[in-house]
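Let's look at chain A:
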Amino acid sequence: MIKKGVLAAFLVSVAVTGGGAAAEGAIFVQSTTSTANSGLYDHLLPAFSERTGITVNVVAVGTGQAIKNAANCDGDVLLVHAKGAEEAFVAQGGGVERTDLMYNDFVIVGPDGDPAGVAGLSDAGTALTRIASSGALFASRGDDSGTHKKEIGLWAEAGVDPVAASGGWYRETGSGMGATLNAGIGMGAYVMTDRATWISFGNKQDYTVKVEGDPALFNQYGVILVSPDKCANVDAEAGQAFIDWLVSDAGQEAIASYSVEGQQLFFPNAPGHD
Partner candidate 1 sequence: MREAGLKWPVEAEAVSGSKLMPLTVRGLSFCAGGRRLIDHISLTLDGDGVTMVMGPNGAGKSLFLRLIHGLIPASEGEIKWGGALIGPEVRRHQALVFQKPVLLRRSVAANVDFVLKSRGRASPEAREALLERVGLGGRGAQAARLLSGGEQQRLALARALATEPEVLLLDEPTASLDPASAQAIETIVADVARSGTRVIFVTHDVGQARRLGSDVVFLARGRIAEHTPADAFFDTPSSREAEAYLSGELVL
Partner candidate 2 sequence: MHEFGEAIGLAFGLVAGFDADLVEIVGLSLYVSLTATLIACLIGLPLGAILAVARFPGRNACLIVVNALMGLPPVVVGLIVYLHLSRAGPLGFLGLLYTPTAMIIAQTILIAPIVAALSRQVVEDLHTEYAEQFRSLCLSRTEAVQALLWDGRFALMTVALAGFGRAVAEVGAVMIVGGNIDHLTRVMTTAIALETSRGELPLALALGIVLMVIALGVNGLVHSLRMTATRFAYA
C-alpha cells in the first residue's frame, strides 16, 4: 500500500506543475463507452459549449463503473443506460432526479455462417435459446455495464443460465463494448451490442446484424444531476444547464441529427417531446 504521506508529497510537488487543469465552468460527465465511442459527444458538445462557455469533459466507462464514480462524487452529471440502477442511485441520494433522454436499441450481431441459425429473428428470447442449444459461441461484456445488465435480463427471460457455460460457449470478456466486439468477432461469437456502437464500429469484418426489432431490446438512456447536497464539489448550475439543454428542443434536435453512414444512432425521447 502506498503511504499517504508519500502521495501527499507528490501532490505538493506536482500540483505546481500541472494542477488546475479543470478550468472554470467545466463539468465532468460520467458516461458510457457506447455513447462516447459512437461519436455522439463530438457532435453534441461543441454546440453546447459554444452557447454557454461551459466545457464538458466526458469520462467513458461502463454504466456500472460510471454510477460508482458518480457515487464517489467524481462527476457532475451521469448519463447512462440502466434504468433500474439509475433509479436506485437517485433513491440512495446520489442524484437529484432521473430524466429520460434518448433511446436506441440493442441488436445481436453474428458472422456470415450464422452457426445458430438466428438470422432474421425478431424475438430475442428465441434467438438466445437457439444460440445456447446449438453451442455456438456468445461473447458477453461481463462487466456490469448497462449492456451487460440488459443481456443478463434477456437470458433470464429466455430461461437459460449462460453463466453455467462460462468459459465454454459463453465467453465473458470483462471489457467495454468495442473490446468485446473485437474479441467476439475474433472468435466467431455472437455479440449483443447497442446499435450506435455497431454502426460506428470500424472492424465489422463479415459480421452483420442478425437479430433486431424485439421491444425487449429497447435501450433507454437517462440523465441525472449528481446531488450537490451529497457532493459539495458538484457544479449544480453548469451541470443543470447541460441537462436542461439536452432535454430542450435544441438538444433533442441535435441528438436526432447525429448520424453515421446515413443511419440515425440515437432517438430523443425526453419528456415533453414527441
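Throughout what follows, a contact is a pair of C-beta atoms (placed from the backbone, for glycine too) under 8 Å apart; a residue touches a chain by one contact, two chains touch by 3 or more; residues count from 1.
Selection criteria: all candidates are chains of the complex that A comes from, given by their letters.
These figures come from a predicted structure and were not determined experimentally.
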- Numbered candidate touching chain A, per complex, among 1 or 2: 2
- Could you please specify the touching residues of chain A with respect to candidate 2 in the complex? 1-2, 4, 7-8, 10-11, 13-15, 17-22, 28, 33, 37, 41-42, 57-60, 69, 71-74, 175-179, 181-182, 200-204, 231, 233
